[in-house]
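Below: one structure in structure tokens.
The other protein chains are all here in position, but one chain of the complex has been omitted.
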Amino acid sequence: MSDHGHHDDTPKTYGLIAEFDTPDELLHAAESAYKAGYRTMDAYSPFPIHGLSEAIGFKKTAVSLITLLAGLTGAATGFGMQYIAMVLHYPYDIGGKPFLSWPSFMPITFELTILFGAFGAFLSMFALNGLPRPNHPIFNAKRFERASSDGFFLCIEAEDGQFDMDKTRAFLEAQKPVEVSEVHA
Amino acid sequence: MLLMPLKRILPAPVRAALAVTALAALSGCHPDMWDQPRYEPYKKNEFFQNKMAMRLPVEGTVAYRDARRPWVSTAFETISGGGATAPAATDTAFYTGKQDGQEMATNYFPVSMELLQRGRERFEITCTPCHGYTGEGDGIIVGRGFPQPTTYHIDRLREANDGYFFDVMTNGFGRMYSYAARVAPEDRWAIVAYIRALQHSQNVDLSDPSTEMAQLFDAGLAEQEAAAAAAAASEHHGEGHGDAHGGHGESHDTEHGGSQDGGEAAAAGDAATHAEQH
Amino acid sequence: MAQIFNESANTLVRAGLAGAVIALTVLGGLGTALYRSPITTQVGFSKAQPIPFSHQRHVGGNGIDCRYCHTSVENASSAGIPPTETCMTCHSQILSDQAMFTPLQESWKNDQPLEWTRIYDLPEFAYFNHSVHVAKGVGCTTCHGEIDEMRLTRKVPTLHMAWCLQCHRNPEKFLRPLDKVFDVDWTPPSDQIEQGLQFVAERHIDTAVLDNCSICHR
Amino acid sequence: MLSDTQMSWISKTQSKARMYAVAGLLVTLVVAIIAGAFFGLAPTDDQPLAVGVKEKIFQPLMVAWLFWLGMGICSLAVVMLHHLCGGAWSYTIQRFVEAGSRTIPFFFITGIVIMLPAVYFTDIYPWTNEAYVHQYHIVAEKAAFLNPSTYTIAYFIYFTIWMLFMWLYNGWSKRLDETADDRIIGKMKFWAGPGLVLYVLSVTMAATHFAMSLEPVWFSTIYGAWLISSYALSVVSFSVIVLSYLMNESPIKEKVTTRTFHHLGNFLLGFTIFWSYVSFSQFLLIWNANLPEEIGFYLHREGSSLTVMTVFLCAFHWFVPMMILLIRKNKTSIVTLRKIAYYVFFVRILDLYWNTVPSFPDGHYAVNWTTLFLVITAILGLGGVWVFLFLNELKKRPLLPVNDPRGELMFLKDAHGHA
Partner (left out) sequence: MASTTTPIPRALETVAPLMAPGHTFESISRDITDVVLERPMPRAWFACLGIGVTLLGMLGASTAYLFWEGLGLWGINNPVGWGFAIVNLVWWIGIGHAGTLISAILLLFNQDWRTAINRSAEAMTLFAVMCAGIFPLLHVGRPWAIFFILPYPNTMALWPQFRSPLLWDVFAISTYFTVSLLFWFTGLVPDLATLRDRSKGISRYFYGIFALGWRGSAKHWFRYEAAYLLLGGMSAPLVVSVHTIVSFDFAVSVIPGWHTTIFPPYFVAGAIYSGFAMVLTILIPVRVLFNMEDFITKRHLDNMAKVMLATGLVVFYGYMTELFYAWYSGNDYERFMMANRIGGPYAWAYWCLLFCNALSPQFLWIKWVRTNTIPLFILTIIVNIGMWLERYVIVVTSLTRDFLPSSWGTYAGTIFDWMAYVGSMGLFITMMCLFIRFLPMITIFEVRIQQDQLNRNEIR
């Protein structure tokens, strides 16, 4: 990207990105970066790599908890809805069964548990990931289109307290990447 | 069903345009539960000349009477010696007030309190607008420009037969239209009885307090005052009418079973209502 | 690699999503509001009639009993719309030369009924019977409102099923003494509920079945 | 073949089992005789079935036999299932279930002592009682299936099937250990399919004969699936328990990763859910239809303490284990998983009680505490014998198949993957 000019008004730097050929190299580089004290960084790969997010210090997500809560809300909604309708609001004798025919309420309670839970998982995952976000500085990175096919990238961001254009570049070069380049914000 | 509200809001041309669009879009969705292919009372029917779906009964149709007016059936029972619950079509006395071409001198029904009360109720609904509450001919309509009807309290009318009043109600008189369509024959007889009572009440000599009438009048007055006081004390001033319905309902129900079977076609409509009542 | 979308796309997409959710909610809300509003239910609306008949004049002013014209209200499912003859009973004499009565005269002369416009139109899958309501003590004004003050008849209830049910579930709130059914000035007394419950018992009104489907849909 | 630690655990457990066997069976007999003699139920016109000393003895023994029978025959099913679809989870417990399946002859013999006398000499199966059959015309309609002779013949057929496959698979397994002959694997794979088909059919029929016919008016087409899922739960949880004690030594140690427990835990979860699914479906359908010949089953299981038991089963046979097993952490620790397995194994007793004992005339409408006590002691007693025999069989062979190359493939991922 730096080839494209704009030297005069020096565009802001988002970070330095290193490209690797294999997932193992990326994983290794990420582990080293974390060990070297870098924190504000991200790794990019065309498929999930086990241990990669842990390597950059990201170990927990609220997705499961939100899903559980959403599912419980769904169960309560399902049962509550049926209770209100069939017991409180319009009780009606059907087949001589009690108004509170809980066995008959189970299927819908179950379905709503799943429905709410699924929305919980789906929405919380994308929301926590900050998606949709069609524009992102990382897309400025050189050859980044390979990140969705066969490229493995590690980007140390300029916001990192330890970030220093030269030192960080040297650090990344030491990880034996295919190439290290600067990403403009 | 969704289209129904639209149907009721929009003027016909807009509706037609919408309907065409909807047809194109949905290939037709008939609000056919809202308007079903049958005729309800007061609906239009292009088939008939006067465009009314409701038809007049065939000439000579005999009305079916139901058991909701206990005094009527009691009376019928008394008259016919039990069993019969509605007069036959040939019973001209009941339907025309005339027997062998002669006006009936007395009421078709034996006079009872129930008959009088029914008569009063019907009189006050139907007759008071012109004849006024006492039959003086000072109803509210008269004040609006309707020619004043004759008062009941003249000798000619005091001396007239009961059948005469019945005939006037049935066929009209002068500017008075026929009420045959609006008031049932037994109700007309009840009104006759009440008119008779009115005539009596407006023509009593109370100058001598020792007469039986004067004493009765005083007693009645006292009773009314007491009743008014009681009414003031409690809101429940229910009169016998409603109770009479409930109380007598059961027995008359069974008695009327036979007549229902007899006049099924005519009864169908009312039978539903009848069933509701009990 | 070059950006496909510029930065504003982020805001745009998110605003679009939020907007879609809000729009759907608002649309749903508006639809519901519209469906329940007088625009759809016609509550409070009167309609053009061949003759601007005024209940205010006839009932309120002249004190004519409901049953003078609506003769079958006690006996049949339909209360009865008076035939031309009933109008003519008085209006053959009163104000008969007024221009507004021309349709009446025409109707009388040609033996053609007057075509009144319906204000209360129940769907045909709902069975309704005036007589049973009257017999059990539901007053005219309970459903038809202050009819004695209406110059032109207008619709008072929504006629929604929910409206029917509020009485069918709790008839005691509305029942009257039987001699007050046609009383246009009747107002519920302070002990209405108590009195109503007594009426429910006296008149054998089975509240357990009153909201069964088949009571109205048969 | 087995390490010293493993051997010492086995012999220690065996001596415990011996103690349980003697104590459990003795207590059962003594208490049953006393209870039968003093608190029996005499037949009446309405209820022609008697509950005397005979019934009191045989009732708990039958329930216990039905409980442990699953350990034998379902082990066999798991053996065949392993050969049919394979998987790391079933590979690690392969030798446990093989040993379990070799106990089927034990059930064959004990069944002749427990089940057949129950048919011939007691009132426990109502269809053996003429007055009862006379009372319920519908039971007479099924007389061709529900009569002592058919029962006996069927009993031998069921066990012939089970023992045949037991003999085949254990023989092959042993020969594979010895010869490493690939053709044996082919045979094992091929016969697993038909074997499982026969297993499912025979267990369905056996469930009808052994358990469903305790309530002969009633029938439910899902009953076979209930018993199969129940047995699977027992076998998987039992295998987890055994695995947890033997896994710290070779050869299992090398093969077992947290991923293996995870799989076993998932199967436990799966069968728990399947059990509840089957039980709830049966209940919902019968409750909704409310037909006279069906609803009796649930009416007999209604009543203060039995209702409590029903709720207990819902909560502790389904909800609690399901919630626990949904949490990943609980499945990746063998210690936790072992606790869960113990728990599931013992809750099974209550389920079996719930499904059988209320069908007895003295078990209707309320928990019969004496019978419950007897069921538990009988299960401990019979279980003592069974566990002893099982461990005896277990130590006869290496704890993992020696020459089964599929083991390697199954463990490729487990060995390399991140748990």
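Order of writing sets the chain letters: A, B, C and D. Residues in each chain are counted from 1.
FYI, contacts are C-beta pairs under 8 Å (C-beta built on N, C-alpha and C of every residue); 3 or more make two chains touch, one makes a residue touch a chain.
Since the structure is predicted, the reported quantities are computational estimates derived from the model, not experimental observations.
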Q. Among D:Q47, D:N266 or D:T310, which residue is in contact with the omitted chain in the full complex?
A. D:N266
Q) Any idea which of D:Q6, D:N170 or D:T208 touches the chain not displayed? A) D:T208
(Q) So one chain is hidden, and I want to know which residue out of D:T221, D:S250 or D:S333 touches that hidden chain in the complete assembly. (A) D:T221
Q: Spell out, residue by residue, where the missing chain touches subunit D.
A: 137-142, 145, 182, 185, 193, 197, 200-201, 204, 208, 219-225, 263, 266, 273, 277-278, 281-282, 284-286, 288-289, 291, 293, 405-406, 408-409, 412-413, 415-417
Q: Spell out the interface residues on subunit A facing the chain that's missing from view.
A: 23-24, 27, 30, 42-49, 52-53, 55-56, 58, 61, 63-64, 67, 71, 81-82, 85-86, 89-90, 94-95, 97, 101, 104-105, 107-108, 110-112, 114-115, 117-119, 121-122, 124-126, 128-129, 131-136, 138-139, 144-150
Q) On subunit C, what residues meet the omitted chain? A) 1, 4-5, 10, 13, 35-36, 158, 160-162, 165-166
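The working rule: only the chains that are shown with their structure count from here on.
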**Q.** Distance between chain centroids, defined by C-alpha means - subunit B, subunit C (Å)
**A.** 25
(Q) Quick check: how many Å separate the C-alpha centres of subunit A and subunit C? (A) 58
Q: State, to the nearest whole Å, the distance from the C-alpha centre of subunit A to the C-alpha centre of subunit B.
A: 81
**Q.** Touching two or more other chains - residues of subunit D
**A.** none
Q: Going by the contact rule at the top, pick out the subunit A residues touching subunit D in the complex.
A: 50-51, 95-97, 103-104, 106
Q. In their shared complex, at which residues does subunit D touch subunit A?
A. 280, 283-284, 287-288, 290, 417-418
**Q.** subunit C to subunit A touching residues, read off their complex
**A.** 1-10, 13-14, 17, 211-212
